[in-house]
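As you look at this complex, bear in mind that one protein chain is not there, while each of the others sits in place.
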Amino acid sequence: MTDATSHCYTLHDLAERLGARVAGDGSIRVSGLATLSDAGPDDISFLANKAYLKHLANTRAAAVLLHPSHADECPVTCLTLDNPYLGYAELSRLFDPLAQRPHLGVHASAVIEAGAALGADVQIGPQAVIEAGAVIGDRAVIGPGSVVGADSRIGADSRLHANVTVCHGVVIGERAILHSGCVIGGDGFGFAHDGSRWHKIAQLGGVVMGDDVEVGSCSSIDRGALGDTLIGNDVKIDSQVQIAHNVQIGDHSALAGCVGIAGSTKVGKHCMLGGGVGLSGHLTICDGVQVTGMSLVTNSLHEPGVYSSGTGAMSNAQWRKNAVRFKQLDDIAKRLARLEKHHGGR
Amino acid sequence: MTDATSHCYTLHDLAERLGARVAGDGSIRVSGLATLSDAGPDDISFLANKAYLKHLANTRAAAVLLHPSHADECPVTCLTLDNPYLGYAELSRLFDPLAQRPHLGVHASAVIEAGAALGADVQIGPQAVIEAGAVIGDRAVIGPGSVVGADSRIGADSRLHANVTVCHGVVIGERAILHSGCVIGGDGFGFAHDGSRWHKIAQLGGVVMGDDVEVGSCSSIDRGALGDTLIGNDVKIDSQVQIAHNVQIGDHSALAGCVGIAGSTKVGKHCMLGGGVGLSGHLTICDGVQVTGMSLVTNSLHEPGVYSSGTGAMSNAQWRKNAVRFKQLDDIAKRLARLEKHHGGR
Partner (left out) sequence: MTDATSHCYTLHDLAERLGARVAGDGSIRVSGLATLSDAGPDDISFLANKAYLKHLANTRAAAVLLHPSHADECPVTCLTLDNPYLGYAELSRLFDPLAQRPHLGVHASAVIEAGAALGADVQIGPQAVIEAGAVIGDRAVIGPGSVVGADSRIGADSRLHANVTVCHGVVIGERAILHSGCVIGGDGFGFAHDGSRWHKIAQLGGVVMGDDVEVGSCSSIDRGALGDTLIGNDVKIDSQVQIAHNVQIGDHSALAGCVGIAGSTKVGKHCMLGGGVGLSGHLTICDGVQVTGMSLVTNSLHEPGVYSSGTGAMSNAQWRKNAVRFKQLDDIAKRLARLEKHHGGR
């Protein structure tokens, strides 16, 4: 639905930006990026996954970015690159209409409190609020309705989309992308119980993020109780994710949608958590761990690798029978051991 | 807590609107709608579920909407209808205070950027933002603090409650209801890995919704990577739901709270996903599938029916014993097979 007509590049231009090689006419101009099957004569396309090779022969694209080994099969001009998926990522950014929007400056309706500091060339959208003591880095974009709390810092070249909330005393690194509805620095969930009721523990820590972090729509990252919640460099967080107080996420880790991480758990570098994964509190997850979707992890993981829990879906009728038996599982195991003891068979 | 005193209908009026038949005095006026046990002498009530039949005899309601087969048991005037639950739905809308609010027009504090187009009789709440190129359909209501991004279209008679975000290049159909805090068109979660770090894949697609879609509070529907994320007609989405990029949801499907659907999965028509259900990416779920609460589906489903996964709750002591045995299940199965082989019994 996005109108990309304002972008127009020659294949030569693109090849230069991507470090690719043109096989064919480099003067051809393309104004859009599309899949092999959807692309039209003004589009460039790409082949990065063999599953789509079947669409290559019939593509109507003006040109295709692909691995050199597929150049011979390409019916149109091609750009060759060793990692065409990376090349696709770069192309996508070149055709992103957001990157080509006019500079909007600071909107008249935005509220910049006294004592806030705005860097060079910042854009502050309508109805945004920058509280006292906040520092907005050079070229940062603060979307409409977004709020940057007192004494928080937004790194250079970061973008807060619309209706983002960065609470007080939070540090966002450079080139961050915070999507709409996300909340960085809400209170962690801390209470002391006196035997009959709860007493709030004020959350005095903050959130400190490295550079190149992305946070999805409606995700929440809570501030620390005393120390800070720490998000490393190049950490990618999807939508609807909950990160509790004093969690630490190592560099380059990626968390898919609906992940929930309880307080003080440390996730290593280069970890990948599938959608809906839950991590209990106070765990240590080492570097290089992957957890598959909707698994619950209640113990620390000290070896890299892939981990899972749960059961796969089946028909409800079949499931009902098996789920009942799950409640008898310990009994089943004991009865089996008894049979083995009496009758052998191992 | 909602004051419904401004609504007042005769039973005759109501019967006409619902296509119901009055058995009794049609000139009785009612000003509210309540359950059989809560209703007072100014209220109409309804019986749509036999579980509540026991409350009929003692209701203090002025009138009751019910199936003709229960008319004889009704101690007060009744409206009869073949599907009283549908009738209740219609009554509820007649007594909805939102439907009777004064027209507010475009609030002075709202920001309507140059190049945005407002239809006839639109209402734009305080602090709302309509970006350049956005088109707001006739009679649409944009709540306080909501943002409609550049080049997005909101269909006629749609309502965005407060603090909704519709990102750029999104199409919302007619009669949509978007609840507070929801985000339509945030970026999908797409990155290419170069072996050491992530490179963002700009999300160039949009979100295209049919007519009569409802989206709950704090839900997120991500924009497509290249093509669009597609939400059919009459799709109902509850709160805290995450729909990833390029997902397709067929007409008339309903997704309960906390559902998460990973990228590119296609859900058919007339499907129902229970609360907390997770669907992996790139699946095809056929028409007429129901999945029970908190189930994980990792394979395509080609037959309509009810599906489930997981285990039911039990006491933690019992659960601990059984959960440990789950880890031995393959071993248990093999040992059983060995015993059977040695000792027969099948």
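Letters A and B mark the chains as written, and numbering starts fresh at 1 in each.
In the analysis below, contacts are C-beta pairs under 8 Å (C-beta built on N, C-alpha and C of every residue); 3 or more make two chains touch, one makes a residue touch a chain.
Keep in mind that what you see is a predicted model, and the values were worked out from it rather than measured.
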| item | value |
| --- | --- |
| Which of B:E16, B:E73, B:D194 or B:E340 contacts the chain that the document leaves out | B:E340 |
| Absent-chain contact - pick from B:A254, B:V267 or B:L283 | B:A254 |
| Full-complex contact with the absent chain, from B:G125, B:G169 or B:G281 | B:G125 |
| Contact partner of the left-out chain, one of A:C8, A:A57 or A:V306 | A:V306 |
| Contact footprint on chain B, counting only the chain that is left out | 1-4, 33-35, 38, 83, 85-86, 88-90, 92-93, 95-99, 101, 107, 109, 125-127, 143-145, 161-163, 177, 179-181, 212, 214, 216-218, 234, 236, 238-240, 252, 254, 256-258, 275-276, 293-294, 310-317, 319-320, 323, 326-330, 332-333, 336, 339-340, 343-346 |
| For chain A, residues in touch with the removed chain | 109, 111, 113, 127-129, 131, 145, 147, 149-151, 163, 165, 167-171, 181-183, 186-187, 189, 191-192, 194, 196-208, 218-220, 222, 225-228, 240, 242, 244, 258, 260, 262, 278, 280, 291-292, 295-299, 301, 305-312, 314, 318, 321-322, 324-326, 328-329, 332, 335-336, 338-339, 341-343 |
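We take it that only the chains that are shown with their structure count from here on.
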| item | value |
| --- | --- |
| Distance from the mean Cα position of chain B to that of chain A, given in whole angstrom | 25 |
